[in-house]
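Left out: one protein chain. Kept in place: all the others.
And then chain A:
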């Protein structure tokens, strides 16, 4: 084979040279040995030939060193040669339209190079696949879940993920929670976090060794998942079943998944405010945003978060916890009356806001931003009611804009109510195109058309899309859940439509110290709650004496309970408030879609007084 011949040609003169060198060195050593009287040291050498004393050792050391040096030189020459070869091949390929039969040996002979690449894989070498049986656009949670699903169901499947990010697929929830609670000062580099049960893991779903290189994808024996990073899909030709990337490459596909997610929204007032303000604003979504904000939190004195939903509140709590140690002022402002105002009923939202304040956050409710300017080294935020906040840095957590740019070239429908690509109950946009995750506006048989921006939904819908791409033809059925933690004392899990504008019925018991997110995960031994259901749940521990019911006049403590969200008397959403490992029951109630006369009876099913 040309490769071997070329390699040998390069190595041959080297081999000759090094062997000459060895022989000469050997001769010299041996000569020395012969001349000097033999000190027969009965030194027992564990390796190497028997007999001989120090001189032999020197001889072997010399030979060893020479061979090592020779080997290193040969290695570097081979690598350089391979690169030049690759480049030549690319050039030839780009001229012809046929894909090159890329020999897999170059990639295999240098496994160390691949393994030593950092976790954020750099853009792959020159030659790329031109066809992928399964093409996944977007490299986030939904895409990864689909890839896994496809691989599980279609043996030998070749899956290509194309992402504009430079990182391999990773999970988002820790970016606004666990990573901030880490004691490790290198956390921004390692991106590893300790779960409550003490076990550490990376935010990346899989290490780089899980994936095959894109250049190997078409040839590798049992197929695999390859990730093409730093490339954006700019144009989609649905009739021709192919896409065009930002670097001009074209890739054809048999089946395609669009899992492009979204980009954070910004406030118009900030966009209009000019560069100085924009420079000091973070739109939080990706790993790089986490790294930047973490740096800011250590260097600056005041951070203001605009937005009172999941992301805003979680970041506020995470930063608030650090505020004392860092001497950092954390301000959170939003138009609603309380944190999670659009999700939790008012009484609970108010209670939650008090908890957030206890985490060290200055919360400004009913705050509508009028304008933002940069003045005297500070970002000045003026509210409509006249309040002014002067801060060093702004984090805008005001929602997500689904990424639907491909809809135009692909001729796909966009939903006018919820945004995102409009797909059917099986997540299909066209016969061979599916959409999953944040960008999918799908038909939920039980709850109606919706678009969900939660982690577990990305997993569930990604997995479903993967199943359907391999012929399952199943509709969205397994209801996804979501969760949030606001500090160590307040945590909840929820499922279905959890909209505070719906009428709600809340059933509460008094909480004990055992009812906290920390205790819950410790007990179930899981790091994050969406998976605690698939783990064996520890036996329930009987709670001590029930606390006496507080008399109505005192301030209520909504320690733990269940909140039902109703639409036309049917439960469409449930929040489990500081009550954990009960999601299967909640899921069942939503699935049934029945009208229940007495929700207190339904609440009994949750055993809220027990662990």
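Just so it is clear, contacts are C-beta pairs under 8 Å (C-beta built on N, C-alpha and C of every residue); 3 or more make two chains touch, one makes a residue touch a chain; residues count from 1.
Here is the rule we go by: contacts and distances are computed from a predicted model.
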| item | value |
| --- | --- |
| Protein name, per the UniProt record, of whichever chain is missing from view ("Autophagy-related protein 101", "Elongator complex protein 6", "AP complex mu/sigma subunit domain-containing protein" or "Coiled-coil-helix-coiled-coil-helix domain containing 4a") | "Coiled-coil-helix-coiled-coil-helix domain containing 4a" |
| Listed residues A:459, A:495 or A:576, member touching the removed chain | A:459 |
| From A:141, A:281, A:352 or A:484, residue that would touch the chain that is not displayed | A:141 |
| Residue in contact with the excluded chain [from A:171, A:257, A:273 or A:303] | A:171 |
| Per the touch definition above, residue among A:288, A:354 or A:592 touching the missing chain | A:592 |
| Hidden partner interface residues of chain A, rising order | 141, 144-145, 147-153, 155-156, 171, 173-174, 178, 193, 195, 197, 199, 201-203, 205-207, 209-210, 212, 222, 224-225, 345-347, 455-456, 459-460, 462-463, 466-467, 474-475, 477-478, 502-509, 525-531, 533-537, 543, 546, 548-550, 552, 556, 583-584, 587-589, 591-592, 594, 596, 598, 600-605, 607-609 |
